[in-house]
Structure formats: structure tokens, C-alpha cells
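Just one protein chain is left out here, and the rest sit where they should.
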């Protein structure tokens, strides 16, 4: 299983995954401006991989500006009679490079996870599987996602960064995942509010972060994205 | 409640609602060709209202070709932290004229239905609420949707048309809905395979039909849409 | 549909439905003492019908002391391969006189509701279907339950009684239910804390109440049950 891991992050690249969630800015003009800015930043900075997880109706619009656009969820179905669901099989033709799965706000059964992951891989796409705890992170790592994101739900949206308030969650998750799936990148999330929280997460062994309100609730999300990327890149160069 | 009904169909217009579901053609080029054809047919025929219920990722593309595009489902949420869900409140800015709710393949609680319907109305949009039986049709009619669609699940996708195999489902649903919400349009669905099944449904008191495979599994969905509309319109003129 | 209503309350009897929920007292000795006290009260007072909705593991124990014991939920299944579910069909052999359905803490789809209600009736048992609002109350009344209970979820467990804080919820629910199912008894619930709240609910047109913490969180639930019944009965005789 750990042998099937689809994606390995290049050694010196960190992941900045931005979950648009269903905030107002996910559906208005900021959604596309953010994609445009991500495209510019990707040109300028080779040390960071920016992933934008957008709502389904925005997928094509965002993907026309930026190539590393993801979905926030897919359902464990092939094509067929599934009214109002987003079948994982459709990833084969949709312009999403991957999908989040099992997010804290969208928990699924292991059966769902296994079926969806199988279809994601079949389509040649990637999946970040989320987990509440190091234990859950290890369990999902066994299934062979591209990356695992650990987010203690009690900190999500609080502005209290996991990397400061509960650093042991990150270190334990990194260890636990590494034991069952050596080398699988672990992202950290929940409460991440500024560049210093990101730097701290990377120092703790995370290969990147999964954020939402930090960017999406900013007055100017695109400007905020640039400012955070630049700060983290400066810090990493020191 | 029945006083709040948002939409009333003009006396002589029938509804042809096409549910794209998650068939392959819902995600490929046929999805937009169908929207283009619907736009042409809407110009030519004033006696039919064509509704296209598309998958969320296709919404903007389809809506750029045709104005009466709907979603297949919305979740009972306002904007916010709802990763991978489609908040009903976003209908306020999305180019969908309405949404299906409680489809046989996507059943929801009454609480979900009430919250979503409230937000749909707030956004000035419409909702077709689906029901398995005349009893369920009457129950959902009480909540004040724009229209009710009755579809016996055992016939969905079979090619055995409800209007022929179980005509009493349609007549009983029309009566039951009329008792609690006088004048609310009832659509019929399940197994509808040809223009004659539609004509029969209209004769039984339905104000239109909700179909899927009849169009979506056709070799050329757009051509099939035109041919069916033309046949029904010819029959209605006789 | 309204013609199928299974149960009609005798004119001068009010319903005191006690939902054990999953409080500690639902699983310890108080659970059976409450049943014993209900049996005594039923002997003494003919003007009240006491219903005890117990957790499934307590059903036989409680039913051996008192005849009007109910379940808190049943699943819409016949006998068969349904691990960990309580099939509605089993009501035919279980010593429960009825079941709650669609409780605020256990919302179900309309399809679930219709199937379960059909099996409840088939088994000759009763069902109280819960609703958040007058609109939902009317919708479920259409399905023909024995009684409807309206409980605004924002007041459940708060100690702020619906009959005082939102009396119009009760009067509107009574009217809305009566319109679609004339004569169907409506119970009121949420925040009911003392006998005066019950009397007020009855004055507003409710035929009874559905309570939980008022009894289950009392130091001595059985003594509390007696005291409340006696107070309400005294007030009604005045």
C-alpha cells in the first residue's frame, strides 16, 4: 500500500494548500483573482506549490487561470445515476488536479475513502486526505493518498494555530504517518493565521499547510496570498 | 404556506425538465451542445419550458448558453465553513435559476428541505422537490416549493414509463398536491422514454415531466431533445 | 391520508410523553423506577396518558413494569441483514406500543419516515412524528402518524419553555396540522420545565407535551413525574 503512493513532494518544496470552503469570496470575483495571483506566484517562486481547492461551480473558471486547482470533495461513484453528486470518475475529464477527501467538515466512511481514492488514482489525479488526529492520520496514510493533512477540529477557524498551540499534534502525526507510509508528505492545518505559523509547522516536520480563513476571509485574498508566500519564502532562505 | 408558492406555470406551458445526473454526457461536450439546443428550442417554441439540471462543475458553461439552467442539489447552508458542500445561499450569485431537491438519488431530511427551500426563495430562485409517492408529494407540497415531481423509484431508469405502467401515481399525486397546495404544478418522472409517454403524463394532469436517461443516454442528446420537443408540440396542437 | 390516522386521543385526556434520551438515568435503576411510577400514576389518574420513550436496551425491563413504553426511533427496514439497526418490522414482536420518529436529534428523510410509518401501522403500533416548525408539522401530519410533536430545536434543553417563549409556534402548529389532518393531536416540546408550562401548552391547543430533561435530569425522576402529573391534574380540575 505504501508502495502505491502516487505523489512525492520534491525535497525542497513546501505545499500551500488553500481551501476556499464556501466563504463568500469562494463564489465572487475574488475566487478568480486568487487563481490569477497563484499563477503569477508559481512563476516567481519555485520553492512553493500552491494548491487551490475551489467549490465545484468555480472549477472551470479557476482552472482557466491556474493549473493546480483542486476540488474540495468527490463522491465514491463512477458515472451514472447520481443526481447532485460529484462522481470521482469524472476527475478523468474535469480540469482538477486533485481533490481533498475526508475534510473535518465532510467526513466519510472508510469505504467511501477507499473507493474514491481508487478512482482518483485511476484518473491519474491526486488526493489529500484529512485527519483529526495523528491516529486518524496514520489510518488514512495506510490507504495510500498523495498527502495527509492533520487538523485538530477544535482549532479550525479559531485563529489559534496548531503549530503553536498543539505542536505535538504535528510531530506525532509526522511520526505516525512515516511509520506506516514512509515519505508520505504531511500537511498541518487549523488556526494557521500568519507566515510565522507556517514556518513553525515546516520546522515541526510538516511538508506544508492547509489553510482557509487566513486567505479567504482577508479583505484582499490575492494580496494576502502573495504577502504570505513572500514572507515564508524569505524566512526559508535565511 | 401554500400562499408562499413562488412559481406558477402559465396555463398553456408544459415543463420539460432534463436531469443531466452524472452520466458521461453530463461532463463532456454534449453538456454544452444540449444547452445550445435548449436555447434554440426556447426561441422556437413558446409552449414548453425546458429546464436543464446540470452538475455543479458545468453550471457556468451551460448557463453561458442557456438561461434556464438549474442545479441538481443544494445543501442547507449559508456561506461559511462547509468544505465540499454547495450552500443554498450561494444561489444568490450563481447563474442557476433553481435547483432540484430531495431527488430519489439524493434524499434529505425535512429539516434540510425546509432550510434549503427558505434560502432558495430568499435568493429569488425556484425549486422542484421530488417525491417517491403521492403521499410524499403532498408532504413536500406543504412546504411551498415551486413545483413537485413525483417519481416512483422502482421505475427510474427502467424505460417502463410511469405514465403507462402506473398512471394512478400521477393522478393521485396531482389530487393530493392540489388538496394541500392548490395550483402547484406536478411533474411526473421515471421511465419516461418517448414523446408519447410525455403526452400521456400531461393528459393525466401532470404539468410536465422530469427525465434523464431518455435524453442523456441518447447518442446525440441535443438532437433527441429537439425531436422529443417537436413531437410533443405537434401532438398538443392536434 | 388523514383518513388513515391510527390514533385519536379521547377528548379529555392529555399526553405526557417522557423521552428518556440517552441520559445516565435512562440506563440505571431510575429507568425502571420511572416505569413503576408511571404504572401507579396510570392507575390513579385517568385523565393523563403517560408515554415513556426508552432506549432500546431498556425496552423489555421497562415494559415488564408499564404497558405504555415506546422506542425512541426505528429504522425503515423489515427483518434481515441490518446489523446494528432496529427494524420497524420488529415492532410486531417487541413490547413497545409505539415509537418516536424524526426527533430533532435523529432527523430522517421523508422516504425513511414513510417506510417506517407504514411498518409501524402494519404492526398495529403508534408513532409520534416530531417537527421543528409548524411547516414541518403540517408536512409530517400529511403522512398520517398517530400524533405530531412540535419542538423548536433552539429551545430544546434550554429550560426556556416553548409555551411561554414562543406560544405562536404551538398555535400555528395546531392550526397547520388541523388543516391537513383534522383532529390529529399535536404535542408541544422544548424547554418545558414545570407543570405551569404544560398547562399553558394545553391552553394553547396542544393535546400534550413531549419532555426529557425536566424528568430525566431530576434528582429523583419518579418523584418528579408524580409531582408534575399531580400539579397538572389539579390545575385542570379547577
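By letter and in written order, the chains are A, B and C; residue numbering begins at 1 in each of them.
Quick note on the criterion: a residue touches a chain if its C-beta (ideal position, glycine included) is under 8 Å from a C-beta of that chain, and two chains touch if they have at least 3 such contacts.
All values reported here derive from a predicted model rather than from experimental measurement.
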| item | value |
| --- | --- |
| Which displayed chains the hidden chain touches across the whole complex | A, C |
| Contact residue for the chain not shown (choose from A:54, A:131 or A:232) | A:131 |
| Contacting the left-out chain in the complete assembly, out of C:21, C:97, C:112 or C:200 | C:21 |
| Contacting the left-out chain in the complete assembly, out of A:38, A:143, A:190 or A:209 | A:143 |
| Footprint left on chain C by the chain that the document does not show | 19, 21-24, 27-28, 53, 55-57, 59-61, 71-73, 77, 79-87, 90, 93-94, 100, 103-106, 156-157, 212-213 |
| Chain A, residues in touch with the chain not shown (by the definition above) | 1, 102, 107-114, 131-133, 135-136, 138-140, 142-144, 176, 180 |
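Methods note: only the chains that are shown with their structure count from here on.
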| item | value |
| --- | --- |
| Chain contact graph, described as a line, ring, star, complete graph or other shape | line |
| Length of the line joining the C-alpha centres of chain A and chain C, rounded to whole Å | 46 |
| Where chain C touches two or more other chains, by residue | none |
